[in-house]
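What follows is a short report on a single structure.
Excluded from the complex is one protein chain; the other protein chains are retained at their positions.
== subunit A ==
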Amino acid sequence: MAIQKDRVRFNVGGKIFETTATTLAIAGRDSYFAAMFDDNWDLQPNPAGEYFIDRNPDCFAILLDLLRTGELYVPPNVPERLLYREALFYGLADHVRSAKWGRFDGNRLHLLKSITGRAPGDGTAIRASSEGGCCVAHGSMVHIYDWMLEEHPPINLDYQRVNDAGWVGPVDPNGLVISTCERLGRGQGGMGLFNSTTGELRYKFSVTHENVVKSYTAGALCFNDGYNLFSSCKGRSNEYGIGVWDQNTGQQVDFFYEPPGWSLGDADKLQWLNGSNCLLVATLFPRKDNCYISLLDFRSKSMVWSWSDMWSPANSDDRRVRDAIAMEENGSICVVNEFEDLGFMDLRRDSGSVRWSSRSRIMKGKMPDEPCYPKLALHEGQLFSSMNDCISVFCGSDWVLTSRLKRSFGGSICDFSIGGDRLFALHSEENVFDVWETPPPSIV
């Protein structure tokens, strides 16, 4: 090479770029540049001292700048899709993704875009993946979007209604578990693990009762760190309760049968608590009887904490609990009622009462025609609650309202999810979902 040993000259699609080996080294071992300059190849530049690459020069300029500065600047004339494709070619997709948006902060979120779905009105669930993509379940379909918000082939569940979906997580970024209703008489339904890029079914999770495989309806889903998958199950006879499977093998490893008078199989929300090795099970939209929230310890097969509105007066706030979330660090469970009042229960005391926070109840009485009940989420000490077309962010030990995320159309929000440093909110009316993200850190 000419003057400096470190200097590298590229000819990309006819345009000359000069950079240094040090800059290229930032791309990492799994990149085009690392492979290219592998000693084994003993690569020689052409007589002009250049290395030719038959790719788009504009994108190369952006990516080279990303390697130099760690920041991503995409000029308006370059479509993002084009840039992503080129990044994939060079093995820089991860660099682009991590430079594109910043670390999640509920108080600094900006609306990236709103994506319109196909069938309006029956959105069930939206689930963020750890990489910044998401899946949207509505009816018997699950639509998959990757972090570039490219839609992948949807997964069709053969006209079974989808109840919940969940990403397996970083160990298997493509793994998506979908729970559906049982179809009577055919032994179908239940739950399966799908490959989100190809839409192929890897295996089904079956429920076995006394060595007989039973058909069942799978409800809410939840994963824990130990590669276990939990789901609320409703079977034909005895199979009411919480099933546990090994997510790597698909084998059923445990089943927590529903105690009499306590509704587990109907649970709408499951949450694994790492610290106490327990599962929070909340049944909040029962058909006839009461609401139940309980913590299950699977090792001792016991209910270590429980609450029910059974004993609450008919018109109290307790009767209208619509979502619950355990906050282990605070040792409490947060609940929300249909007017978006937050209530708290002490986890350390059994069957305690709900302490409702004294937030203003301006929302009361302004119920939209088709109400969507509030939902809760917790992310790194920030509490999120959705109500109508708006998501509120609460922070601090007293859960002060700090931000509101609102978009004026699409109707009320039926579900939202945080993951991969993004927040996804699904609207019920038009099946539109919003993607919120934190901008990259400022330059200085």
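Basically, a residue touches a chain if its C-beta (ideal position, glycine included) is under 8 Å from a C-beta of that chain, and two chains touch if they have at least 3 such contacts; residues count from 1.
One rule holds for everything that comes next: contacts and distances are computed from a predicted model.
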Listed names "Cullin protein, neddylation", "Translation initiation factor eIF2B subunit beta", "WD40-repeat-containing domain protein" or "Large ribosomal subunit protein mL49", with the criterion being the UniProt name of the chain not displayed: "Cullin protein, neddylation"
Candidates A:56, A:124 or A:180 - the one touching the absent chain: A:180
Touching the absent chain when the full complex is considered, from A:57, A:102 or A:154: A:154
Of A:91, A:169, A:250 or A:440, the residue in touch with the unshown chain: A:91
Which of A:195, A:290 or A:353 contacts the chain that the document leaves out: A:195
Residues in subunit A touching the chain absent from view: 30-32, 35-36, 38, 40-43, 51-54, 88-89, 91, 141, 151, 153-158, 160, 173-174, 178, 180, 188-192, 195, 197-201, 204
